[in-house]
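With one protein chain held back, the other chains of the complex are shown just where they sit.
Each chain gets a letter, A and B, in the order it is written, and its residues are counted from 1.
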């Protein structure tokens, strides 16, 4: 005890206290944060209800109107087509949790069968793009990934970044990262233009080109994509590279200077 | 006589014979006499300059290697190399040869990554080194010229970096070059001419890679190499500064000899720096041009930023409102031109500070003892304010990255940065100055009353006191070794002989500056020996 009080005034005492405080804050945050998240997910799943129009009336009508004509809280669904419903519902974006700059991707609420029922109902409101079939979006090895890359840089990279890592839009909106996104959803997004994303209909970007883009993304950003140089550092360019150079490069080197210049331990006088 | 020297020559070992040979032709012995056992002081902060020097050497070594494979041409080819996602794509030979370095030259990728990482670290280390010199007052006479040389190295480093990362002609750097061209266009009267001359016509043309190449590998590094050599010669000439402490004075330098200790440490440190950078290049990708794609002026990727050291210029451009004046058939593009002017002004302001300071103090003495930042609160405050304004603009330059990763609105960040550019440096100055004064007070307290030991004693009459350990004479000296200036006063307008003398404007300014630097609220008077004696002799414990 006496030792402790003597060390209270040690030059390094402030540092130790600071470390303690940081650890405690972090620990407390870690202890409480997940609890909130779990609760939110529970509330979400409780939304799940059964089929077709009935599903719509309960899950969607409050924002999109009883006949899908849209309200001030949600756009009209007349003519958006089954593909749009499939994209929004099976990526979990719909039903939306709250109004905000943008509705984020989250665990999906409806099962595949329910999604299909919803899609069929919305498609009946007005003609629109149909849900793509597997042959439309899945890769058969005949795609030209290099051409896909060229198309990606012309049409997509301005928002989604050169390797699909996402980027910022105005007022809190953003283009999401394409990491691990199902090819079907990439295809549907290009076809329907969800939320603020513009669409790239077949008339200006034919099916084959969409598949080229999917093939390119698979090559550079898929699960088996190689990153020859090592850590990609998020693949978002010089900002992270600069941070890394400062923290790990200069930080490490300055730590080394301290070792180089420090006095060698002296023999104990006794 | 001659036989005597002959016999000695024969007996001398080979190393000495080589040295003798060199001495007759170069006079190496007289050079070595002054420098071989030169004393270097030890402190970690003195080694940051070495990080700069070594990373510069690493950049030159790896750069020479890269020139053997890089083809600085904007001629267009269709790629048929090893990297599949680019096969069949039209690109410049510069870009294609960069792909070849990365995918077809064994170790080429490693050298490229070492070159680029070393460049980021080089410029970062120059900043830290410069701020070390600034905050400790190491730039004072006789080292002003070395301060300027170092500053020039930093500025040249920025442009060498810019011309370097633009060479691969990839989509990211091409966007940066486009920005450079747009910024040049904004210059009144001569903008369009400059742009046409730099790019050999309209943007992008077919010339800029070749031109940037000779600037990047010849012109700028040549000048930098000369400056580096001069910088080092001056360090030897002046001998290194050192911190005040027992045995250390303004007229000596305390440390260990160049041969062997400093040579072992500094020489070893080169290998450490190189080793660390090589390992970083082994584990972390930098500038993956293959993923970014070749440059086309109608394509772009989000997250278009320059390398970090130009991030503050990018920030200035991003936060500037879009002012444009159209009159008499001409356009003044203030929205671009003002940031273009602030960029050099911000840099020069820190470079000019030492000269303003030395003019205001009129101090022409030599200074070899460093000043702890707390003992020069205005200087430290200014330095921190400068860093903060740099940093706010650096943050603004990455506003889209912060927006996506911290779920913020890009517009809100931009507005925040606009305000912060003016407010944050002022706040930083005030806060830093106050912290410095607080630390000065604490030092004074420690000198006069000793260090609080944390041990509580109860006196016989019941009073509790904390035991204060008196400082050692080493510590007493160290804490009181700094200079304290008095501010200048204007001479009375009428002197004792009744002659009226109006102070000139520059005199008034000088007095004002001096008062700002050393006047009220800028320093705590350091304890005097009298104060100390009075307290220690009079049982001044409380």
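Here are some notes:
Keep in mind that, in the parts below, a residue touches a chain if its C-beta (ideal position, glycine included) is under 8 Å from a C-beta of that chain, and two chains touch if they have at least 3 such contacts.
Here is the rule we go by: contacts and distances are computed from a predicted model.
Considering only "ABC transporter permease", "Cytochrome bc1 complex Rieske iron-sulfur subunit", "Na(+)/H(+) antiporter subunit C" or "Homoserine O-acetyltransferase", the record for the omitted chain gives "Cytochrome bc1 complex Rieske iron-sulfur subunit", by its UniProt protein name. Checked against the full complex, the one of B:27, B:226, B:246 or B:438 touching the unshown chain is B:246. Contact with the chain not shown here comes from a single listed residue; of B:175, B:287 or B:432, that residue is B:175. Only one of B:26, B:283, B:341 or B:423 touches the chain withheld from this view, namely B:283. Residues touching the missing chain, restricted to chain A, are 75, 151, 154-155, 158-159, 167, 169-170, 173, 175, 193, 195-201, 203-206, 209, 224-232, 259-260, 263-267, 269 (touch as defined at the top).
As a convention for this text, only the chains that are shown with their structure count from here on.
Between chain A and chain B, the centres computed from C-alpha atoms are 38 Å apart. Within the complex formed with chain A, the residues of chain B that make contact are 42-48, 50-51, 84-89, 102-103, 109, 113, 117, 120-121, 124-125, 128, 171-172, 265, 268-269, 272-273, 276-277, 280-288, 291-293, 296, 298-309, 311, 397-401, 403-404, 407-412, 451-456. Chain contact summary for the complex, chain A toward chain B: residues 2, 5-9, 101, 144-147, 149-150, 153-154, 157-163, 165-172, 174-175, 216, 219-220, 227-233, 235-246, 248-250, 252-254, 256-258, 260-263.
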